[in-house]
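Here the structure is laid out as structure tokens; the discussion comes afterwards.
Removed from the display is one protein chain of the complex; every other protein chain stays in position.
Right, subunit A next:
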Amino acid sequence: MAAAEFTTPELKEYAEIPALQPGAMAESKPYVASDKMNEALGFPGELVPDWEQKAVARLGELLKKYRSLKVYLDACVHCGACTDKCHYFLGTGDPKNMPVARQDLLRGVYRRHFTLAGKLFPKLVGATELTREVLDDWFKYYHQCSECRRCSVFCPYGIDTAEITMAGREILDSVGYGQKYSNEIIGKVHKIGNNLGLPGPALEDTLQGVEEDVKEDTGVDVRYPLDVKGAEVLLVTPSADFFAEPHIDSLIGYGKVFHAAGISWTLSSKASEAGNFGMFIGNYEQLRKIALRIREAALELGVKRIVVGECGHAWRVAYSFWNTLTGIGAGANDPFAVQLQSQLDQRYKQPAHICELTWDLIQRGALKFDKEANDHRIVTFHDSCNVARASRMGDTPGGQFEIPRSIIKAVANKYVEMAPGTTHEATFCCGGGGGILTDELLELRVKGALPRMDALNQVVERHGVNFMATICAICKAQFTKVLPYYKFNRGMVGGVHQLVSTAIRLGSND
């Protein structure tokens, strides 16, 4: 089905805060998950008859499990600091896309059912009953949030709308009102092993094809191995890297780095997906179950290091959550995690980002580059939200910003930074993160990309930038789709390891 028609916003020299347009995005909502998709994940197949009581009860359970939710529902003072921080608000003007208003959709019901003030004086404190209208608003507006956490950076109490959105989606799933895109993908991960539903034999074929292409291109036998027991490194990467453009160019780059450095590595057919949509739907059990595949693969293959490819939310899950969920990390003293941690080589960070690995090799002089090979590119870097605001690289704060930039500068001569306030921890989401990279939400995705497109346009006009590097599969897919709406060439987005791949010297390093 074609998405409804809409007008692409105009690019501006200076970003403007739009006037409120109530209801502007009231028609934007994703497809509802089918009964089969829901039941495969243990959720009710369709909206249960007593959804109101069930939803309130689920909220009550979550309030006992998550301090973030409890504190954030209480602490907001409606100061308004977040109101102009969300890219979806900036792109659409819909007031319910202001972070505080998005939170208030849940906060109203919390106040009504869980606070004295809301029980006694609902009108006074903005408490609301959970009506069908409110439930539908949850479904719409909790799928107009990419869980990018930009609002949390600017909130005086650190209130993170992503935590509220995750709770909202978790409640919706618990009453059988889940979103098709995310739930279908999670089903594929469990059934086939990756988000794109690429089965083992097809993956093997694909990797063989990649080897042939690289051989033809460079004359060098670079291997892209699958399920090799005893390899040193297990690389876990988003499945889009196996065939989507421009993602595959980064996969080629990872292989060249391992080849040039002489590190034995393998992919896994069981863990052929770094992405973890369990985080997007806010479901701890799914988050954990999906992450455990990596643990199992690592134990089976006996690897010493676990490295994650270019994927934003996957790196958040890996860096921030894997140690908690699966024991991939260090510093554990429980038998469950010690089993794995004693196998891993603790001289290296576990897990490591592919950029950490590559930068480490560059610093040690293990990789050599022909930077001129990238001279046709004037490069800028888009910080992906989950990498920027929810994870880190290297040994010091801010490593997630410095390391990818250092790699780019090591492999390319022409680099330009986008405007302050649109990069680093203040970066704007691509507009497609957090489980909304689906065609029925195209209007939202195009409009949500506006702040990034404004910033990109500025460096395109002033510096002739023609390549926006990023380290996230969702950013790559989203920009490839929305760049043409803003009259940019879709081919101008690509991975950091695509740049590495272009410049790296294979074979003799002397």
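One rule holds for everything that comes next: a contact is a pair of C-beta atoms (placed from the backbone, for glycine too) under 8 Å apart; a residue touches a chain by one contact, two chains touch by 3 or more; residues count from 1.
The definition used in the following text is that contacts and distances are computed from a predicted model.
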Choices "Ribbon-helix-helix CopG family protein", "ABC transporter permease", "Phenol 2-monooxygenase P2 subunit" or "Nitrate reductase" - which one is the UniProt name of the chain not shown: "Nitrate reductase"
Absent-chain contact - pick from A:29, A:85 or A:313: A:85
Candidate in contact with the missing chain, chosen from A:24, A:41, A:55 or A:98: A:98
Identified contact with the non-displayed chain, of A:112, A:392, A:476 or A:497: A:392
Contact footprint on subunit A, counting only the chain that is left out: 17, 19-20, 63-68, 70-72, 74-85, 95, 98, 100-101, 104, 115-117, 121, 123-126, 149, 152-160, 163, 284-285, 288, 319-321, 323-324, 327, 329-334, 336-337, 349-351, 388-390, 392, 396-398, 400, 424-425
